[in-house]
Structure formats: structure tokens, C-alpha cells
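Missing here is one protein chain; the remaining ones are kept as they sit in the complex.
First chain written, first letter: the chains are A and B, and each begins at residue 1.
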């Protein structure tokens, strides 16, 4: 079988050292905040670099013509799958609370919520 | 003699003939585990008393009556931990059974223990586990693959008769290939995901890891089929997957995607592949070159779709209702931040960040939506290809098992281990990996057989024909350093 050039492997070194692709600058701290991850400055730096590489790599998806693409669930002949409004077994309060790191008076206790 | 080396099929015969009692079987496996698992670390959790108790009462007339099965540690089993190999779920005891577990119990199977994995199924080496790395039974200095590395290693090291794993981008097939066992990823929607801790909901499927193709068919038959608790599970009744086993593949056309045979593949893998192709031709199949033109986009597509979904799926792990909560925090924000920072490993954080970023304000269309559309192109490639062939054959992985630590800090190198398996998940297809040879140094190599949606019978038929006419599956690992 004939070998084609290497189309699917990201040319790791090339893109790692940022050949033609301008790196995508990301505000890692902002993203980490959204995801409720408290990262160390070291992690912010490392992850930031790695993410920028990955994002530079995924830019290649822009080459694909995606006009008129039909997404799953939008095809013809698609059928609904809904549930009848009938009660099903529930967990007991004890079962529900058993895993809670902190509980009391039948409630899950959490750090104070500010409004 | 130990029963640990048997297949499900062999044990079924012996159990029905009363040549072995389920309890002996469980004891046999527990012995095997206690003698080898310190070297392999396939299991996160065992509950011998429970398994023995279940064995005592097992009804061997049921389809899996008395057969012990290992389960990947991200499937919910009532009354047992389900840690997903994450510190964040330390202490969590699942209060309910996943649908597949209900079905295993209903079929008389005995739940033996929970197998190690990459944390939240994110990884290809089972090195991203909070509970330690699993080692490849064929070479203890190498990884078993991942993320279902514990399940694959347990089966390969005969610490389990069979196991369940989950496959989001190759997480059943790739470790099966690395460990020299059989791994089947069913069609998306074939097996209920209810009770499977979600990594990427539109890609995840539960499937069997077994010693033989026939066992995979048997196990799939038990776990597949409609479930009203999973909206994405197909209401179609599952057929008998064993029905076509033993049917000839003469006259069948098998596709070989030209985009998959490129430089960058390990030469020994490529050689084994060429031999496998010749072997299949020898069985009377016609091999035909096909094209999957969007192959080069699958990794990028996969990492956008999977991480976006994961970023939301993993948001629930916050130490509020279950799992480990970081102690000594002053307020809610600090609790969230520290719980998730201390609880998640690096790979998980990396993927959550990527997913969160790609969904964040202004980027949705450029990343997630575009990736979903490219995904449809990848799917169309397969639909077109399947007009000319009944199944597609490829290597399962471009390389054999790599060394521990070799790729941990190079995410992209790690992601490459999944290049041949990812597109199958993106397109929602079914595929099986069967052993197809060994490297000079004795590492297993896997052959992937991909079928159209809902055609598990076909991939099982081809896999069975190949397996039965070769003897790769009969080798046993040395459990030593390669």
C-alpha cells in the first residue's frame, strides 16, 4: 500500500515551537476561575503554554468546509424519547445524605452562601 | 489447578457440569490476584467476602451464572466505592447500580472488584491514577494503555475472566491491544450509560474486555439493549451477538483506509498489520483500499468535543454533596477552588481548562460547534466507505505499549496513542481489537476491526474468524520485566 505524507500527526516540534501559527493567548486565570480551579502560578504558566499549543493545533479545523452539515438529531425520521410522568423509586434521606462531607437536620451542609 | 486461566465459555461448561463451584472459581481468582497484583496493580478495590457470598448463592443456570467479572472503577455499583481513580471521589459510596451492573447481576455474574484507570478516563496509559500506575503484564516497565488499563491488565494477567471498561476515544481497544486481549467498543447507544461516570457524554460507551471474541459477544449480549434511563440509548432490541460467530468471512469485503498507513507507525506494528491483512485474504475476504479523507482532523475534533463536554460533566465534583472536600477553607469559593485543585490530577485539570475555554464567551462557534460539524464530516467519510465494504481493518494503535513515564508530560504525544481509535467514537461506530502478533521484545499488537453502526455481529464475526485461525490469543504473559 502506498504511503501518503504524514497528514494526521501534528508535526509536534514544529507546532510546539510555533511555526506558522500565531499562538492563541489565553487568560488561564480567568478560565480557571470559571472552572473553579485554584491553580498555582506554575500551573497557570505550564497549562497556559500547553493550551496555547493545543489551540494552535486545532486551528486546522478551519480548513474543513462545514457548510450544510446536518448535526445529529436534526436528521429526518428522528423520534422523540420522553418519559411518562410517573413516579419512580427514590433514595431514602439517609442514603442521599450518607456521602455528604457535612450534613445536619436532613440537609447537606456547605460553606456559607453569600447573596 | 487454577481456573483463572479459563475463558467465560470454558467456565460455563464446567459450571453447568458441576466440575467447578462458583466459590472455587472466585477463590481461584482471589489467589491469582494476591499472587500477581502487587506487580500489576490492576485493581483499585476488591471485596472478597462479598464476591464469595455471591458465589455461594450463584445460580449457574443463568447466562453468566457464577462467572466473576471485574468492573472499571467509574461504573456505579451499589454499596461500593466508585472513585474513577480520583482523589476527589475518595470515600464516595455509590447508592445505586448502573444499568450494566443490574444486567450483570441479573445474568448471575459475580462482581469481583474495581479496576484501575486513568483519572475520570482521561488518558491512554493508566498513569493518571490517584491510586498508582498499572503495569503491563507483558513488560512491567511499560504501560497497559488506558484509560481502561486496569481492566485490560486484569484480563491479560488472568486476574479476571473478563472485565468491563469504557471507551471514549479508544479506552477499551487501545489497552486491549497493549495487553494482548480482546476489547470491544459497541455502537454509541448500544449499551446504556446510566451509571457510567461521564467523561464525554456523546462519545462514551461501556464495553467488554475479554480473552476471546466469543466471550466479548457473550458479555455484550448481557449488557446491551434499551434502557429508559438513558435518553441516548437505542430502543432497538439487541440481537444475538454470538449468532454469526463461526460464519465464514469468505466473500466479505474489508476496507483498508489509506490515510492510516503512513509513516509514524511503528514498523513492527505495520509489519504485523500487513501479515494480518494477508491472513484475512487467506480466509477468503477481499481487501480493498478505501479513503477516510477527514482522518487528519480527528484528533483536533476529538479534543474539542471531549474536553468541552468533560468540563461540564466534571463540574459536579466540588466536594459539596459527596467525595472529598478540602478541609479548613474560609469560604465557598476557596472550598471549590482547593477541593478541585487538590482533588484533580494534572491531565484532568488540563482538559477541564481546554473545555472551559473553548465554550467560554465568544469561542463556542469557532471551537465546539465547528468541531461538531467536522465530526459529521468524519462520520460521512465512514458512511461512504461502508458502501464499498462491510468492515474496516486498521492497527488499533500506531505503537505497542510504551514505557512508563515516557509521555506523561507531553500531552500531544500521549494523545497520538489514540489516532486510530478516536474516529470510531466520533462517528458512533462499533469496533473490536483482537491480538494480531507480538513485537520482537514480546509486546502484543492489536488489530482493529471497525463496523458500521449497529453491526457488532460483523466485527465479531471477522474478529472470531481471525482469532480462531491464529493462536496469538493463547499466549500468556510472563509478568516480568521485558
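The criterion applied here is as follows: contacts are C-beta pairs under 8 Å (C-beta built on N, C-alpha and C of every residue); 3 or more make two chains touch, one makes a residue touch a chain.
To be clear about the criterion, contacts and distances are computed from a predicted model.
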{"item": "Omitted chain (choose from \"Cytochrome c biogenesis protein ResB\", \"Biotin transporter\", \"Aspartyl/glutamyl-tRNA(Asn/Gln) amidotransferase subunit B\" or \"Recombination protein RecR\") - UniProt protein name", "value": "\"Aspartyl/glutamyl-tRNA(Asn/Gln) amidotransferase subunit B\""}
{"item": "Contact set of the excluded chain (shown chains only)", "value": "A, B"}
{"item": "Chain not shown: contacting residue from B:69, B:122, B:285 or B:308", "value": "B:308"}
{"item": "Contact residue for the chain not shown (choose from B:124, B:148 or B:356)", "value": "B:356"}
{"item": "Residue numbers in chain A that touch the chain omitted from display", "value": "33-34, 36, 73-74, 78-93, 96-97, 102, 104-115"}
{"item": "Missing-partner contacts on chain B, residue numbers", "value": "74-76, 82, 84, 89, 92, 94-96, 98, 193-198, 200-202, 228-232, 308-309, 311-312, 315-318, 320-322, 332, 336, 356, 359-361, 364, 368"}
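We take it that only the chains that are shown with their structure count from here on.
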{"item": "Between chain B and chain A, distance of the C-alpha-averaged centres to the nearest whole Å", "value": "21"}
{"item": "Touching residues (chain side chain A, partner chain B) in the complex", "value": "1-10, 12, 16, 26, 28, 31-32, 34-39, 43, 47, 50-51, 53-55, 57-58, 60-64, 66, 69-72, 81, 83, 91, 95-96, 98-102, 108, 110-114"}
{"item": "Sites on chain B touched by chain A in the complex", "value": "91-93, 95-96, 228, 231, 235, 256, 258-259, 261-264, 289, 294-301, 303-304, 311, 315, 318-325, 329, 331-338, 340-341, 344, 346, 349-350, 352-354, 356-357, 360, 367, 370-374, 376-377, 411-413, 416, 419"}
